[in-house]
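As structure tokens, the structure follows; a few thoughts come after it.
Here the complex is missing a single protein chain, while all its other protein chains stay put.
Letters A, B and C name the chains as they come in the text, with residue numbers starting at 1 for each one.
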Amino acid sequence: MGLEIFNTFILLLLVVAAVTSLWVKDLLVSAVVFGVYSFLMCLLWAEMGAVDVAFTEATVGAGISTVVLVATVFHLRRKSND
Amino acid sequence: MDGGSLVSELLIERLNYCIYVILLLIGLWAMLAKRNLVKKLIGMSIFQTAIILFYVSIAVKKDATIPIYLAEHDPHGSHAQESADQNTTGNQESSQGPVALQPETVKGYANPLPHVLMLTAIVVGVATLGLALALTQRIYQGYGTIEEDELLDKLDRADERASVSPLIREKRNEQRREANQRARARAAGGLVAKGKQKAQPKRTSPRSSVDEEKPEPKK
Amino acid sequence: MDSFFLATLAISGQDGNDGFLLLQILGWLLGIIGLVFFLGSAVGMVRFPDFYTRMHAAGKGDTLSTMLMLSGFGLVTIEDFSIGSFLVLLKILAVVLFIYLTTPTSSHALMRAAFEDDEMPMTEEDLKKTNRKGQKKK
Partner (left out) sequence: MKLFSLIPVLAIGALLLWAGQDFPKWGDLASPASKSSVSSHFIAKTGVDTEVPNMVTAVLADYRGFDTMFETVVVFIAGTAVIAILRGSSIGRPRRKDHEVEAEPDLIVTNTVRLIVPVIQIFAFYVLAHGHVSPGGGFQGGVLMGASFILIALSWDLEKAMARFPIERCLFVAAMGIVLYGGIGLLSMLLGGEFLDYAELEKIFPVSRGMARYYAILGVEIGVGFTVASIMFVLYANLASEGRLKEGL
């Protein structure tokens, strides 16, 4: 009861993003969807009142870690077997 | 507790915990079952964010604001200054410096302690992710693959090559050479060209070729 | 639009609360128009046939709708003529300027990367071919 509709919706979207980023066979797509996951997480934290954590996640999780993942995948084989 | 109340306890009142558990399990399953190393690392990050999400949601209070003092509660803000000025005209005792918040106002702020713990965890998390990605790049340079099963195959072969002592290797090579000669003799007895190709050793991996090449000059 | 905005400000200066109500309505209106453009760009991303047209929908619709929605937010946040609410408006306008600079640049970079990767724009003949194929499948 205490959980609002907004939170539930974002949480379900989080599960969808997590599953998608592990499902796809292209590692570049996987990295980008992981960035989407980080942004959703940041939105959820901002809604929970943890503004500092949300700010950190927006800069670190969605910014740096996506860039670092893409930079790594650039030097590896892009296709993954599972 | 009967089944119905358990379901209502878990699925309706504590649905958020169910979703945290699902996220955590997705991350754990990816770390265990996915064979690609980058996928494993993404699973690790999902695992980590699920735990951080759990911690941050513990800090939520109903109808509470963010953990930054409102202007009227800040002991050193402009509002406190004004009240201190008013107090100096009246009561001298109560204007002695700033006052801590009352327990009722404490309930109006979200809990800052989990935020602090998790803020550093996120930054350390990206640093360790970078370290793990550097190791992944190094593995790809060394073995040419980041799939776990192929990697294990190559590691097995490398182990075998490295661990066998020279005497045993010599003996094995001799056995293999004898087997080859026998096969060649059989092939020469039978069909001419086709049989010879078939009688070649089945293993075409780099190890067998290397091991056979080494004794060659002794002949 | 500009003169209307100035007129609203003048009204709000004279009548107090009614003018701010007008500003709020204007802000809501801008936000709704922005959402309509956003929906348009989302539909375009799904419906358009090739990469360039899709980027056309995403780049243009995204920039315009985000700018509209943010300026709507900025108008809604004005509650009085204090420095605080004016500072919030100024910050939101800075974000609008930033988006005006960066989003078209990023879509340009994407387009250019696709062009140098020899991705050809779809011609009318290609469209006819795909239509024929679809009809055959049916």
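Rule of thumb we're sticking to: a residue touches a chain if its C-beta (ideal position, glycine included) is under 8 Å from a C-beta of that chain, and two chains touch if they have at least 3 such contacts.
As the structure is a computational prediction, the values presented were derived from the model and not from experiment.
Enquirer: For the full complex, can you list every visible chain touched by the one that's not shown?
Expert: Touch partners of the hidden chain, whole complex considered, are A, B, C.
Enquirer: Who touches the missing chain here, A:21, A:38, A:56 or A:80?
Expert: Touches the omitted chain: A:56.
Enquirer: Could I get the residues of chain C that touch the absent chain, sorted low to high?
Expert: The missing chain touches chain C at positions 98, 101-102, 105, 108-109, 112, 116-117.
Enquirer: Which residues does chain B use to touch the chain missing from this display?
Expert: Counting only chain B, the missing chain is touched by 6, 9-10, 13-14, 16-18, 21-22, 24-25, 28-29, 32-33, 57-64, 66-69, 73-77, 97-103, 106-107, 109, 111-116, 119-120, 123-124, 126-128, 130-131, 133-135, 137-138, 141.
Enquirer: Contacts of chain A with the missing chain: which residues?
Expert: On the side of chain A, residues 2-3, 7, 51-52, 54-56, 59-60, 63-64, 67-68, 71-72, 74-75 touch the unshown chain.
Here is the rule we go by: only the chains that are shown with their structure count from here on.
Enquirer: Between chain B and chain C, what's the gap in Å when you average each chain's C-alpha atoms?
Expert: 38
Enquirer: Suppose each chain is reduced to the average of its Cα coordinates; what separation in Å results between chain A and chain B?
Expert: Measuring from centre to centre gives 14 Å for this pair.
Enquirer: Can you check how far apart chain A and chain C are, centre to centre, with Cα atoms defining each centre and the answer in Å?
Expert: Centres of chain A and chain C (C-alpha means) sit 24 Å apart.
Enquirer: Could you list, by residue number, the parts of chain B that touch chain A in their complex?
Expert: Per the stated touch rule, the residues are 12-13, 15-16, 19, 22-23, 26-27, 30, 34-36, 38-39, 42-43, 45-46, 49, 52-53, 56-57, 59-60, 62, 64-68, 110, 114-115, 118-119, 122-123, 125-126, 129-130, 133, 136-137, 140, 145-147.
Enquirer: Using the touch definition from the top, list the residues of chain A that touch chain B in their complex.
Expert: 1-3, 7-8, 11-12, 14-15, 18-19, 21-22, 27, 30-31, 34, 37-38, 41, 44-45, 48-53, 56-57, 60-61, 64-65, 68-69, 72-73, 75-77, 80-82
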